[in-house]
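Below are the structure tokens for one structure; questions will follow.
One protein chain omitted, others in place.
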Amino acid sequence: MALSGACRDLTILSVTEAGPEGGAHGCYYIELANPGLGSAVAGQFVMVRPACFGQDPVWPRPFSICRLTPEALTLFVQTCGRGTDVLCRLVPGDAVTVWGPLGQGFSLEPETPTLMLAGGVGLAPFVEYAATHPAPANLALVFGHRQPLSCYPFAEMANVVGRAEAFQENSPEDLPRFIELLEAKVAEYAGGLIVACGPRPFLMTVARLARRFGARAQVSLENRMACGVGGCLGCVEKNALGQYVQTCTQGPVFWVEELQLSEEA
Amino acid sequence: MALSGACRDLTILSVTEAGPEGGAHGCYYIELANPGLGSAVAGQFVMVRPACFGQDPVWPRPFSICRLTPEALTLFVQTCGRGTDVLCRLVPGDAVTVWGPLGQGFSLEPETPTLMLAGGVGLAPFVEYAATHPAPANLALVFGHRQPLSCYPFAEMANVVGRAEAFQENSPEDLPRFIELLEAKVAEYAGGLIVACGPRPFLMTVARLARRFGARAQVSLENRMACGVGGCLGCVEKNALGQYVQTCTQGPVFWVEELQLSEEA
Amino acid sequence: MSVDTSVRLPGMPVKNPVMTASGTFGYGLEFAPYGDLRALGGIVVKGLSLAPRLGNPMPRIAETPCGMLNAIGLQNCGVEKFLRDKLPRLPWRETPIIANLYACDADEFAELAGVLSAQEGVAALEVNISCPNVKAGGIAFGQDPAMAGKLAEAVKKRAGDKPVWVKLSPNVTDIVSIARAAVLGGADALTCINTLTGMSVDIRSRKPRLANVIGGLSGPAIKPVALRAVWQVCQAVSAPVIGVGGIASAEDVLEFILVGAHAVQIGTANFMRPDMAFRIAQRLPELMAELGINSLEEYRMSLLV
Partner (left out) sequence: MSVDTSVRLPGMPVKNPVMTASGTFGYGLEFAPYGDLRALGGIVVKGLSLAPRLGNPMPRIAETPCGMLNAIGLQNCGVEKFLRDKLPRLPWRETPIIANLYACDADEFAELAGVLSAQEGVAALEVNISCPNVKAGGIAFGQDPAMAGKLAEAVKKRAGDKPVWVKLSPNVTDIVSIARAAVLGGADALTCINTLTGMSVDIRSRKPRLANVIGGLSGPAIKPVALRAVWQVCQAVSAPVIGVGGIASAEDVLEFILVGAHAVQIGTANFMRPDMAFRIAQRLPELMAELGINSLEEYRMSLLV
């Protein structure tokens, strides 16, 4: 754990919409100036509270660290509700309180062939993962997405990692083909390391495949969080022993065999 | 009554801080584009709800019409809490819902020597009053204020009206002298028309003096309002018969003899 | 897709479930400039008493997080003036006008019901047994099952063919027991909920923000409490329930219908913007179409538990 020791009042450096001009894809890069959060492990997250939240909504919002440097913390955010809408409408200079890095990030094994499986906005933590990996040639990326590819930081990553493949799901019929692709990839990396982030059904598929092929795999959960620091017991997931563990402190990244992943979260 | 018939979704044209550079005086001009509210009687008000209020605060906020033209509705706003803070931080293009003109404005008697008594932000409706008065030479203004004079639209008004005097209250000791000034003025205009807007204690002084000198006087109340349209019965004031009347529909401007003004509101 | 927003309430055709809540929509007329009153599913007017009532001293309202407190104290023009000056100007042939009754004891309630039930323009009687703002009686009716039952009975006897709705208070240990008693007493429908008792103070002046000290809390803040109450009551009684409490969008309307409400009332949200109820009534069928809901009767109480 690398808690910074305080909530930081940061200011917005930039909010940039990603993707083809004129489209309303809801994908944004948010840069915060001089984060002062120390260093992070990819897969860790921050809690974010814009000043304009006031008392409603009450909860801050969790976001993966997409990129952290001493100069800027970058988040990659997809709007999907009130909080993200507000966040993506902020302008440079606006005040945002941030705390973190929080939770447990992904394992990073420089020598191990590593497969990154990302679904949609789940690509965010892998930007940091690739950027901090000492041997990115050992990394492969399979990325499933719905919005146009240019909405996501895919091209930048493809330049850095050994292999990168994107699969666009345009209709429900594409899903079985995507799962086939995942299956082949998980089989291929059964002896390596698999790290995954994306919607819950996606992670459940990854977990199932990893179990099937005996692969070492980690998934990053996005459970509802109120506090993000282990204080509310709202974000729990059932572990292999049938006990509820906090995903904010013991996760969000777990080895698949640590958990009993179920439909609900 | 000149209800427009609908709530209008307007956009902010400009938000300009008034007063000496660098000071934090909290006085702003807010311009809204193409109001489409028809015409107003000075002293009428609008209800204002910035989109970013969301569900908190629940109430819109009432503001006097400071100036209304087909191109722009101008409000003169002093920050004093959450809602006005938010309003004065809006930027051009932001969405604000507005309805009005609401309530009863000031009497306007072109030929009658008319004394405008304004306290602080209570100067707002008199900008419209002077601008729409056919014979502004018949108007006199006495303006009491705490912030530097350049925070208020005083200079512009002084150019237009027959006479204008400002009195800055720097300390509580100044109050008796201000009341003396008011007394002299009310006495002078006892045969004319007096119109007043400002903090409640100020209006109570005006009402007392008007009664004493038998002057015809109107005061504009700023009672707490939830709806602004006569629907909640929250904004009432006791009338001369001891009944509660809505200040949003039967006011905010009343003849002083219509009311039993008390400390509370 | 064309959807069916109509709902069945006892003795009353209702074209859509979006009504307005008593005390938050004046006598209806105040809101006519902001929309077509005939587009609403119903209008519940400000609480009426036999004689006009002055109401409580000022201040009567205070803002709270996502809500507000009120202690209006049932100020109203009295039933006579309402029938003479207000009702005739309301579009009662197209939109059910529901009278909200307030009185200090069962006899007075019955008398008021007698007067109102004789009016063609009144579609139903909503009995406010739960107003926390009136010292004499007021809340006691709504907090005791036996009294609630007796009151429902007394009103029902004098209501003729008008449906009687009993409006429940959330300020009770067991709202279901009150609901059951009201239905046994003869209530044709239940309105859930009135305001929660609350308070607000000013740390500078050291005074309560309401002259009455205590007031009723309403607005989005109380929506979870209202939803819970509606759900519990719908599980327990078969009489239709009209849901009210914090509703401020078409989505909120569907939440109440999902847990079992037949109709809803928009209250404090009318203050957020005066066209709110009209907007919600207009948006509802669009939202239903988006969600593939053909009819509200089918959607109602379909919560998966």
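Lettered A, B and C in written order, each chain numbered from 1.
Just so we're on the same page, a contact is a pair of C-beta atoms (placed from the backbone, for glycine too) under 8 Å apart; a residue touches a chain by one contact, two chains touch by 3 or more.
The shown structure was predicted, so the numbers you read here are calculated from the model rather than taken from an experiment.
Note that the undisplayed chain, when the full complex is considered, contacts A, B, C. From the set C:L40, C:A103 or C:L196, the residue in touch with the chain omitted from the display is C:L196, counting the whole complex. The chain not shown here is touched by just one of A:D56, A:D94 or A:E169, and that residue is A:D56.
Of the candidate positions A:S14, A:T112, A:T132 or A:N223, contact with the unshown chain belongs to A:N223.
Those residues of subunit B that touch the chain absent from the view are 55-56. Seen from subunit A, the chain kept out of the figure touches residues 3-7, 49, 55-60, 97, 99, 223-224, 226-238, 242-244, 249, 264-265. As for the chain not pictured, it touches subunit C at residues 64-67, 69, 143, 171-173, 196-201, 203-208, 213-214, 217, 219-225, 227-228, 231, 246, 251, 254-255, 258-259, 291, 302-305.
What we mean here is this: only the chains that are shown with their structure count from here on.
Taken as a contact graph, the chains are fully connected, with every chain touching every other chain. Relative to the centroid of every protein C-alpha atom shown, the closest chain centre, again from C-alpha atoms, is found for C. Subunit B and subunit C have Cα centroids lying 35 Å from one another. Centres computed as Cα averages put subunit A at a distance of 46 Å from subunit C. Here the CA centre of subunit A is 52 Å from the CA centre of subunit B. Across the assembly, subunit A contributes residues 55-56 that each touch 2 or more other chains. Contact of a single residue of subunit C with at least two other chains is seen at positions 65-66.
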